[in-house]
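One protein chain omitted, others in place.
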Amino acid sequence: METANSTNYFNSHTGSRWTSGIMSWLTSTDHKRIGVMYGFTMFTFFFLAVCLGFLIKLQKFYPAASGWEIIPVEWYGSFFTLHSVIMIFLFIVPGAPAVLGNFFLPLQIGAKDVAFPRVNLLSYWLYLFGAIMAVVGILLGGADTGWTFTPPYSVTTRTISMFGTQFDSVSWMLTAAFILGWGTILTGINFIITIHRMRTKGMSYFKMPLFSWSIYAASWIQVLATPVVGITLLMIVLERMMPVGFFDPNKGGDPILFQHLFWIYSHPAVYVMILPSMGLVSEIIPTNSQKPIFGYKSIAIASCSIAGVGYLIWAHHMFATGMSDVASIIFSFLTFFVAIPTAIKVFNWIATLYKASIALTPPMLFALGFVFNFSIGGLTGMFLGSLSTDIHLHDTDFIVAHFHYTMFGGAAFGIIGGIFHYFPKMFGKMYSHKLANATFGFMFTGFNALFIPMFILGFYGMPRRYHTYPDIPLFTTLQQASTIGSWILVIGVILMFVTWIHGLRKGQISNEENPWNSSTLEWQTASPPTLYNFEEDPVVTRHPYDYDAFRAEVKAGTSKGARDE
Amino acid sequence: MNSNEQTFSPRGPIIVFSALIFLTIATVMLSGLDIGNIGALIIAMSVASVKAGLVLYFFMHLNHEPLIFKLFVALAFVTLATLFLLTFSDYAFRGIA
Amino acid sequence: MNVNYNPPSVFAQDVDFAFWFIAYVSLFFLVFITGFIIFSIIKYNRKNNPVPSNLHGNTGLEIVWTIVPTILVMLFFYFGLQGFLKMRNVPKDAMEIKVDAGMWWWKFTYPNGLEQNTAQGLTVPADTPIYLPLHSDDVVHSFYIPAFRVKMDVVPKAAGAEDNYTWFEASQIGDFDLFCAEYCGLNHAQMITKVHVLTKPDYLAWLEEQSAGFLKQKAENPGQALITSKGCFACHSSDGTKLIGPSFKGLFGKTEIVVTGGEEREITVDEAYLKTSIMEPGKDIVKGFQPLMPPLPMTADEVMAIIDHIKELSE
Partner (left out) sequence: MSEQAVTVEAFHHHDEEGTRLGFWLFLFTELLLFGAFFIVYGVYRSAHLNDFKIAAESLNTGIGTTNTIILLASSLTVVLSLNAMRAGRVKLAKTMLLITMALGTTFLIIKGFEWNAKFAHDLYLQTSGAIAAGKGSPLLTPGPEMLPNGQVLFYGLYFIMTGTHALHIIIGAVWMGIVYYWIAKGSINPENVGVLERCALYWHLVDVIWIFLFPLYYLVA
């Protein structure tokens, strides 16, 4: 930061009457403040869901015969539902786009803000309102439908409250999901228009950093898929409240039709979760390798084709539901086409390391951890796209392990790595690298120890969503290994919060604009960024990852590089 | 959209409106014909698509918009059509009645 | 638990072949990716290699790693399809055993009318294809025998719609686990039973022995047969034990406090009350119990038979 009296987003902001205090944050339309608010809210819910996950694993430490019961059987359904609803709707879906996308998309393309700042604030309010509604609702009533809300169970269940109250928390939670859906739709619209209309001079589409590309692809999914699930969830609410039967077999409905409509959104939604994280990894790896990303264009195009193909493959979640065999074969065939752009991305990331100059910074550790975990997640997805093996593995712990490898080992590692990467830019402070490295160590070890046994359990037939399990020695051993893994992972999560809080409070103040010596545009502004992001509108002349040109600019003094170089 | 339409003339919109009314009456008349289920559905949907196209293109001024608007509209309709097609890859081969 | 390396059913080999084929290919790529990362971290560390190259990409390589995965995934698709087609094509001579699933029980009905419940399990002859139509009247369950690689959801269907089905042919004698794999509420994890595979002669002997007693009892006491086959005993005991629902023992004529629409009232258990409780289970809930019972579609005669049996148990 050049001068002490310069205005950054902490001491000045737009759109609000309040000048300080919490209200000045809650009513600000500044994309940076909104991003930070999303971050705080989201990680609060994340911690709650981690605690639930910890208890769910603890419940499985001993088999049924032992009488071991950490979570009463009446609550177990609500526990895994709350865990999944928070993790999916409140953490991973808004995760990378709403926190880091909000903060860094305008910075990366040289814009002053997003296209519709007030709509952006409305999105946050919808998110906060929906999130509180979902969590309060489920605590009052204890919805036990799972996050998939499969009817007829989701229509007939009259859930058992944890506090003995009669409360229709299923309808309540479905409505909350509908509201959350509108929040993500508006965010998606905002980002698409921002990218189309607000790129700074010289920022052509193929000069955009890859995180922006991934946000663009994910935003289209949010816009075109979310409404379908929104109205479908409302149909379930109507079925619960009124005597209509869109999915009720006793009134001629077909429960499988709900699953189609649900997965029409929810399958593409997994790409909303993973694409922005892939984008973050595509930023972290070249930065810490100090060389251009390998195959920039093919990564950008792969992002878009993953989003496109993601629409065509939803029913691979339904091979065992008794939909027509023709549909199963078509969807299995199409499913494999999403594997190809994904594979291209992974190969491009590792090829970037070739002849690089690698610095193993904390974000780089998370990015490489992402590549490893996501490879496992992606490769085990092959078993589930293939018809006969999916029939065997569907609804077992194998599936649970697979999607945790993509969603936690993948998406969440990407988000956390992204936050470590951008922390100094967002807050102007640097966290302790020792703590951050320890965080990675515990998280990576714990995560793999937790979920690798679940692949084996699934292969040997352990069904998912079981409160307890039959007394089979193999099951017990693997479950206990998995539970112990969860303890290591929880230590990692706690360390992560410690690292961040320590960094915010006691972190060494670093006004360095570009501590990692990154070549992309967002590092050229002050840390923390000034009110309108850039002192004057930047002009882009080169490829975002052209490190030779970047080093020349730093030498010539036209770009800001790391101070110590 | 051009904001250089300086003079007001109701002629264009009224021509489009007349076409819409004509198509509405035509589709009601055609629905009386006995041409089988599929035929009736195809005719009704085709007429509706033409009407929707007229509204989109003229009333909603797509004709004055840049290419990107048209691409976006096409993307939305293609998405919807794909969802229909793939859903029916299940239902066309399965008895649910 | 029987975890067999050579799985004891006919199409399981196909499933396992596809599984291990994908597994080895995946393992190869995982080792390659991980190895390359570790190699790069060491070789191209900033200390060892302070000056990076400015390599942007390589079209030839990109084409290679587009085409190779394409070929591999098409093989994955093909092997998966092979097993799937076998799973879906039931041999013509298959023996039919009807499967009913409910919250939280299984019922298996043999061609001669013999019914087996969750406690008894599914008994089948070896080396005989078994065709299983899957029926549910409440929520979605899933019929899963891990050892045979058999799974299919049991979906409640509209009147006139075809039920789901699956089939298997066991090639080995023994007991195998049978799970419900789709979350179906409170006692989902208790919806477990066994498949007993017997030799053909053993099976025939077993069938004869079981059928005689069962059919006789069914004729003499239809109520008890219904209570067994509808799975009522999963939640209602006949010996006074309190399970999820009230015990049948001494129920008829008893005075109970019930909650109707949030208000408590005292009633005497009579025919009318029992009828309401069976047909509209959520209406009057005996105090101290949760409204968990699913409504089961039954004819008036069936309801009367059950009420008669509850009366007997109360005497």
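Lettered A, B and C in written order, each chain numbered from 1.
By definition in this document, a contact is a pair of C-beta atoms (placed from the backbone, for glycine too) under 8 Å apart; a residue touches a chain by one contact, two chains touch by 3 or more.
Only a predicted model underlies this, so the values are computations on that prediction, with no experimental measurement involved.
From the options A:245, A:441 or A:470, the residue with contact to the unseen chain in the full assembly is A:245. Panel shows chain B; residues 1, 3, 5-10, 13-14, 16-17, 20-21, 24-25, 27-28, 31, 37, 40-41, 44-45, 47-48, 51-52, 55-56, 58-60, 65-66, 68-69, 72-73, 76-77, 79-80, 83-84, 87-88, 91-92, 96-97 of it touch the chain omitted from the view.
The set of chain A residues touching the chain not shown comprises 7, 10-20, 24, 29, 112-113, 115-118, 152, 155-156, 185, 188-190, 192-193, 196-198, 223-228, 230-232, 235, 238-239, 242-246, 248, 250-254, 257, 260-261, 264, 531-532.
Following the convention adopted for this analysis, only the chains that are shown with their structure count from here on.
Look at where the CA atoms of chain A average out and do the same for chain C: the two points lie 33 Å apart. Rounded to whole angstrom units, the spacing between the C-alpha centres of chain B and chain C is 46. Multi-chain contact residues of chain C (touching two or more other chains): 157-158, 161. The multi-chain contact residues of chain A, meaning those touching 2 or more other chains, are 254, 256, 325. By the touch criterion stated above, chain A contacts chain B in their complex at residues 196, 220, 224, 228, 254, 256, 260, 264, 311-312, 314-315, 323-327, 330-331.
Across the complex, chain C is touched by residues 64, 73-74, 77, 144, 146, 150, 152-153, 156-158, 160, 166, 249-256, 289-292, 294-298, 320-322, 325, 328-329, 332-333, 336-337, 339-340, 343-344, 346-348, 350-351, 353-360, 368, 371-372, 375-376, 379-380, 382-383, 385-392, 394-396, 459-461, 463-470, 472, 474-475, 546-548 of chain A.
Those residues of chain C that touch chain A in the shared complex are 1, 3, 11, 14-15, 18-19, 22-23, 25-26, 29-30, 33-34, 36-37, 40-41, 44-46, 49-58, 61-62, 65-66, 69-70, 73-74, 76-77, 79-84, 86-88, 134, 138-140, 142, 144, 146-147, 149-153, 155-159, 161, 164-165, 177, 179-189, 192, 262, 282, 290-292, 294, 297.
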